[in-house]
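Of the protein chains in this complex, one is absent; all others appear in place.
All chains are identified by letter, namely A, B and C, in their written order; residue positions are counted from 1 within each chain.
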Amino acid sequence: MPTEREQAVFEAAIKLGALYHQFVGTPVSQETAATIEEAIESAVRLQPYVTDVTVRLDRSVMLENPFGYSEVSGRMFDVTISTRVGEATCTAALRYENGYPMMSIID
Amino acid sequence: MPTEREQAVFEAAIKLGALYHQFVGTPVSQETAATIEEAIESAVRLQPYVTDVTVRLDRSVMLENPFGYSEVSGRMFDVTISTRVGEATCTAALRYENGYPMMSIID
Amino acid sequence: MPTEREQAVFEAAIKLGALYHQFVGTPVSQETAATIEEAIESAVRLQPYVTDVTVRLDRSVMLENPFGYSEVSGRMFDVTISTRVGEATCTAALRYENGYPMMSIID
Partner (left out) sequence: MPTEREQAVFEAAIKLGALYHQFVGTPVSQETAATIEEAIESAVRLQPYVTDVTVRLDRSVMLENPFGYSEVSGRMFDVTISTRVGEATCTAALRYENGYPMMSIID
C-alpha cells in the first residue's frame, strides 16, 4: 500500500499533468489572461484532494501573432498546487525552467 | 478564390471545431460553469473574424462523479458564433442533437 | 439554407480547428512523428463528409527539449483535408505561414 505522503504526491502530479495538456493551445492575450487563469484554477480546485491552487500565466511571453493574440504554452505557466491525503500533504509546482515546463515537488 | 461568404463560413467552423476539442474534458461543476463559459468565450473572441460568441454549458447534464464534479462534454455545449469577412457574415452553432454535438450553419 | 458548397467548406474547417486543438501539446519526436501523423489522420477520417486527409508534421522544427523530445505545435502542421457534401467539394489546408498556423480554403 502506498503511504499517505505518496498519495498526496501522486494527486498533486496528476493535476499538473492534466492542466498542462488540457489548456495548452487556448487562445489568450494580456487582456484575457486573468479569465483563463481563473478557469484553470476553478478546474483544478474541483479535483480530489486539492487544498490550494494558484495559476499565473506570464504576460511577458504572450507574444502577439499576426492576428493580435497568443496561445497558452508551456513557457507561460507558473502554477502551485497543494494536496492533502489523510495527514500527509504535498505542494508541487509547474514552472518554465531551462527551456522546459518543469513540474516538481516543492514541499 | 473563395467568396467572402465562404470565408465567413470557414472561419466560423474553425472556431467551433477548435473550442470543442480544446475544452472537452475540463473539470466543471454547476458552481464553476460560468467561469468556464467566460473563458471559452474569451478564447473565441480573440480569434480572427469573430464578431460575436455566446457559450452556454447545460447545467442539467453536469452529473456528478464520485468526487462531486463533472467534465465538459459534447452533451453540454450550446454555442453560437458569428463571423464577418468583408461584407459577408455567418452565424453558426454547436448544439447537442440526436446524441451528437452537432455543428451547423444557422444564418 | 446554406448551399452544399458552403456546407462542404464548413465541414472542412471544423476538422482543421478540431485537430489543431486536439493534438497541440502531444509529446513527439522525429522517431514517433509518423505514429502521431497516422493517429491524426485516422481521427479526421472518421468524421462526417471527409473524403481525404493528409497530415505531415515538420520534423525540422521538432527541437528537442532537455529531455530529448518536442511537442506538437502550430509550427509543425502541414494538413490538407477534402470534404464532399452532395455534389459540392472543398479542399482546405493548415500550414504555418508568417508566424501563424494558417487555415485556408485552397479549392
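Here, a residue touches a chain if its C-beta (ideal position, glycine included) is under 8 Å from a C-beta of that chain, and two chains touch if they have at least 3 such contacts.
Nothing here was measured: the structure is a model prediction, and the numbers come from that model.
Visitor: Please work out which displayed chains the absent chain touches and list them by label.
Guide: Touched by the chain not displayed, across the whole complex: A, B, C.
Visitor: Write down which of C:3, C:26 or C:91 is the residue touching the left-out chain.
Guide: Only one listed residue reaches the unshown chain, and that is C:26.
Visitor: Against the chain that's been left off, what residues of chain C make contact? List them.
Guide: 22, 25-29, 32, 35-36, 38-39, 42-48, 67-69
Visitor: If the hidden chain were put back, which residues of chain A would touch it?
Guide: 2, 5-7, 9-22, 92, 103-105
Visitor: In the full complex, which bits of chain B touch the chain not displayed? Write them out.
Guide: 20-21, 24-25, 65-67, 71, 74, 98-100
Just so it is clear, only the chains that are shown with their structure count from here on.
Visitor: Centre to centre, by mean C-alpha position, how many angstrom separate chain A and chain B?
Guide: The separation of the two C-alpha centroids amounts to 24 Å.
Visitor: Could you tell me the distance, in whole angstrom, between the mean C-alpha positions of chain A and chain C?
Guide: 27
Visitor: Per the centroid of Cα atoms for each chain, what is the distance between chain B and chain C, given in Å?
Guide: Roughly 19 Å, centre to centre.
Visitor: What parts of chain B, by residue number, touch at least two of the other chains?
Guide: Where chain B meets two or more other chains at a single residue, that happens at 22.
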